[in-house]
Structure formats: C-alpha cells, structure tokens
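Every protein chain but one is kept in place in this view of the complex.
Presenting chain A:
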Amino acid sequence: MSLVEARGLTKIFRRPEKDPGLRGSLKHLVQRRFKEFRAVDGIDLSIEAGESVAYVGPNGAGKSTTIKLLTGILVPTAGTVRVAGAEPHTDRMVNARNIGVLFGQRTQLWWDLPVRESLGLLRDMYDLSPAFYKQRLERLDDVLGLADLLPVVARKLSLGQRMRADLAAALLHAPKIVYLDEPTIGLDISVKDRVRQFLRELREDGTTLMLTTHDLGDIEDVCERIVIIDEGRKIFDGPLAQMKDRFARVRRMHLQLAEPTPAEKLAERLPDVEVVAGASPTEVTVTFDRFTHTAGQVIAAVLDVVEVGELHLDEPAIEDVVRKVYAGELLR
C-alpha cells in the first residue's frame, strides 16, 4: 500500500445563494437557498514513500481542500483516505505525528512570542528528546539561517523570515510526509531559492513531499511528479517529462537567415506550420507540432529556400502546459 492513498475523495461545500443587493440578503433570511459546490470531486491519488509531488491547478481548483482532507483538517463528504495506514480525520492525532504541514498564507508561530518559544512548544508537542531537538535546530539553522530568527517575536518578522521560521516549525519533528501549501508565496527570488534548495535536500533525505504552488519554478526545481487538477478533478498525474510529452506539443524554432526572406515564401514550403517574420528581415520564427514535424524536416524545408546562419530551439516549457490548463484549453 502507498504511503498516501486516496480513493474517490470528495468534498462538497454548501454555499448560500443570495440574489444581489439588500433585497437579496433580506430574501435569503426567510427563504434560504444553498448551492452545492464540489471543491474536490472524486480524486484518486497514491503517493509512494520518498516521492515529491507537485499539486497544481488554477485558483479554486481544490488544491488546498485536498491538502486539508489529507491532513485530517476536513472530513470528506465521500471517498476514503489513508495516510501511513491511518485515516486522517478519525485518527487525527496519530496522523498528526507523521506529518508536517505548512500553510504559506497562515503562520503556526505564536504571534506575540519569540520564535524560540514556538519551537520549544513544538518540541513538547512531539515529545522530542533534548539531543534530537538540538540536532534538528542545528540542521535547520544550516539551511534556513534560523539562529538569527530565534529571539525575534514572530509578528516582527518579515514575510521571508516568517516563512523560514514556519518551515522550521513544520519540519522540526522530522515528519515522514510534508505538505506544503504555497511555500514560496510572496517571497523574493533569493529567499525562494533558499527554500527550494531546502526542499531538494529534504527530498534527498527521503522525506515524502507534496506541494501546491502557483510558482512553476518550485515544480521544476523540486518535484519529479506533477498532478494537475481543475474544478476538483484530476486531469493529469505523472512524471514531469511525461506531462510535457503529452501536452506540450508545440516547439518553436528561431532562425537567422543568410539573406532577407519573406515569411510567406517559407510558409509555402511548410504547410501546417506557422511562420512569423522576426525583428529584422533576416529573422523568422517557426512554430510547429513536434508530433507532425521533426526539427530536421523544418530545417530541410527552409534550406531549400535560403541558407541558415544560426538557429535556436525553444523546448516546450511546463509553463505553457499549465497556462493552457488554467485557460481551460486542455481536454479532460
């Protein structure tokens, strides 16, 4: 059995349906109408120990809700979940010992007290020995630069510092599974890099990672597997490379030609391919489907017309795929 195993996981929320304006609000008082909203709709998911999974989808796709179902915060409307053998919402306390959770938009630090106190409380919560606690703090200090933050009252931390402290809090007890809900939200580039570096190290240590993010850099840097969901349903689940194969069909070739050549002339030679003139008369960009054309075919066709100086090929980027998902262009 996998470490995380969800079958037909479903969460339905009830949303009040009000007509616009004050009238609508008053009407809602006497005649209450609700609309059911499937935040998570029959998701099957298996995660093996040591995997690092990116959980991606547009706003409101059901990412956070899934995480909350897997961590035992929410009770599923239907379906089953097992995490390391326990059912998170019924064996909440057992499950809590196995997992570390970070909600990027919410802190778990005690706002009014120094960071050190919050971590000390977590030491008590997870029953960590003094030696283990010390060793963990040192390890976290190495990667997160924690030492400077320990004496600072949490509410005085900058966002980047807070996120580092929160990461330390989520990982202090060396959990088997770590769920990170937007771990790099609002961070500047250098802090982001540090956090990603840290996540890679975690992965190398054998920690199972699941992270939701809108930052595609997080995914390429940290994860091997990507799960894309939209409107509560899973639309892709597989290795990153496979996702590119499946969805990222478009390649783009930039050519530097030996002499000025109109794009139309090349287009005649390349049916089903888009040829666009570049910044200067000697530049063109050719966009083609890599399942119908190879780069070699394209070059051969161009060489029939004109000599080519330089060329440069854009590989399909994960951004393109995810952007399409967000725009609703991918088929279910």
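Operating definition for what follows: a contact is a pair of C-beta atoms (placed from the backbone, for glycine too) under 8 Å apart; a residue touches a chain by one contact, two chains touch by 3 or more; residues count from 1.
Keep in mind that, in the parts below, contacts and distances are computed from a predicted model.
S.K.: Unshown chain, UniProt name, "3-methylmercaptopropionyl-CoA dehydrogenase", "ABC transporter permease", "Phosphate-specific transport system accessory protein PhoU" or "FAD-dependent oxidoreductase"?
M.R.: The record names the chain that does not appear here as "ABC transporter permease".
S.K.: Just name the one of A:L26, A:V75 or A:A241 that touches the chain not displayed here.
M.R.: A:V75
S.K.: On chain A, where is the contact patch with the chain that was removed from view?
M.R.: Touching the missing chain: residues 13, 64, 68, 71-75, 89, 92-94, 96-97, 99, 101, 103-108, 110, 112-113, 117, 120-121, 124-127, 181-182.
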